[in-house]
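And then subunit A:
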Amino acid sequence: MAEMKLLLEHSNDPEYATLKGYLAKGGYTGLGKALKMERQAVIDSVKASGLRGRGGAGFPAWIKWNGIEKEITKPHYMICNADEGEPGTFKDKELMENTPFLVIEGMTIGGYATQSKVGYIYIRGEFVDACRAMRKAIDEAYANGYLGKNILGSGVDFDLYIHTGAGSYECGEESALMSSLMGERGMPRLKFPHAPLPTVAGLWDCPTIINNVETYSCVPFILDRGGEWYATLGASTKNSRGTKIFSVSGHVNKPGNYEVEFGTTLMELLDLAGGMKGGMLKACVPGGSSVPIINAADCERAIIGYEEMAEVKSMVGSGGCMFLNEHTCIVSFIWRTAQFYANESCGKCTPCREGTKWMFQILDRIVRGKGQPGDAELLVDITKQIDGRSFCGLGDAAAWPVAGAIRVFPEEFEYFIKNGRSMVDSAESRAMAPKWAQPAYS
Partner candidate 1 sequence: MSETVAIGTPRPRAPRPEELDLKFSESAVAELDALKTHYPDLKSCILPGLWIAQREYGGWLPPEAIAEVAFRLNRSFAEVEGVATFYTMYNTAHKPGRHMIEVCTCLSCHVCGAYRIVDYLEEKLGVKLGETTPDGMFTIHEVECLDACDRAPVLQIGDQYVGPVTSEMVDKILDDLRKVETPSAVQLSDAVVKVHLRDGDK
Partner candidate 2 sequence: MSFEVFRDVAKPIIAGFGITSRRLLQQKEKRATIQYPEDRREQFTRTRWRHVLTRYDSGLERCIGCSLCAGACPARCIYVEAAENSDSDRRSPGERYAARYEINLLRCIFCGYCQEACPTGAIVLRKDFELANYDREDFLYTKEMLLEPIRE
């Protein structure tokens, strides 16, 4: 199976980011069709498509849409989660920069289906270019009656606002994003069963739908071509339908976004990205920094699909696929991952706040050549104390890569702790390591 371009079909065409170009390529037919359908029929066709959330968790989109109150007692809100922060992922950025109307159309359809009159696109603050592209597209859509009051003469109102983040990975978590949107610190809120679902009480305690950029971008195609058609994509997998954009980076020749059908193998994805650069494949982080790392042997047999990935003890995640060559020191790679989570933990719950920092402190010690016997076991113990105990998924996401790496590459950790230096010993590995860690690589 090769590349299957659906969302990214026209991503290289600058015209596609303008309303004229978008309409010329068949844009807004999905919305046109949706507005002629019953609201429930729109949701049903999303259900038929088998679309699952593309942000990382893979939660079926229609359940959220269907779960929202049918009677309006409070205003309903749509949120687009464009706070892409997962290391290794850059698909939402490209979608917003090159195909902004797909996002807008998807949200408008969602707004119609769930009777929301207001939508917010929460874009991470660093993505100024993406923000500008969205701004331009939204303004254009307003000017031409695709947003605002009485869209396309259907009597449906939908307002879309941009809200930017200001630098917090945690705000990619949906409830933390809502906190941030409400002007609070980006800390997660209580979730079901501890509190009502966002579809009952989300933003400002009103029913709220929150989906990823890529999820919304799929919706116009589903409405245009039918949910059943969409469900034929990726039919070879157990329960993953459609296409998925993978952001391929690391030691590959052509890093970039590649859209593939579910059921494609990981190696095919690597081929699309031009194959390995600078050495043999050693390991791969298939779905963003949060998912466990897999070794070369597992890469060979990995199939892209939510359930299929679990067979190699990893996940599709948000699609940030990092390939690492043989010169990569896994310990140092995990050290940097731990630093990321220690810096990005919001501090709300104990296991994540203290655990991520402690893990980083231990790994930092190891990378400085001061590892103590038993450190690897201690790390595994700490990951067990964090995993499933933290308030939101960030704790789990911080624990998995560490636990996964120690499971897959135990010998590298043992060697580093025992000898105070890395098992990988080459000019390339030295080039990756920070200055103060050089002694461990020479």
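Following the convention adopted for this analysis, a contact is a pair of C-beta atoms (placed from the backbone, for glycine too) under 8 Å apart; a residue touches a chain by one contact, two chains touch by 3 or more; residues count from 1.
Inclusion criterion for the candidates: all candidates are chains of the complex that A comes from, given by their letters.
Small disclaimer: the values here were computed from a predicted structure and weren't measured.
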If you apply the contact cut-off given up top, which option from 1 or 2 ends up touching subunit A in the complex?
1
In their complex, what parts of subunit A are in touch with candidate 1?
75, 84-90, 93, 123-129, 131-132, 134-135, 138-139, 142-143, 161-169, 180-186, 204, 247-251, 255-257, 285, 289, 320, 322, 324, 328, 332-333, 336-337, 340, 343-344, 346, 431-435
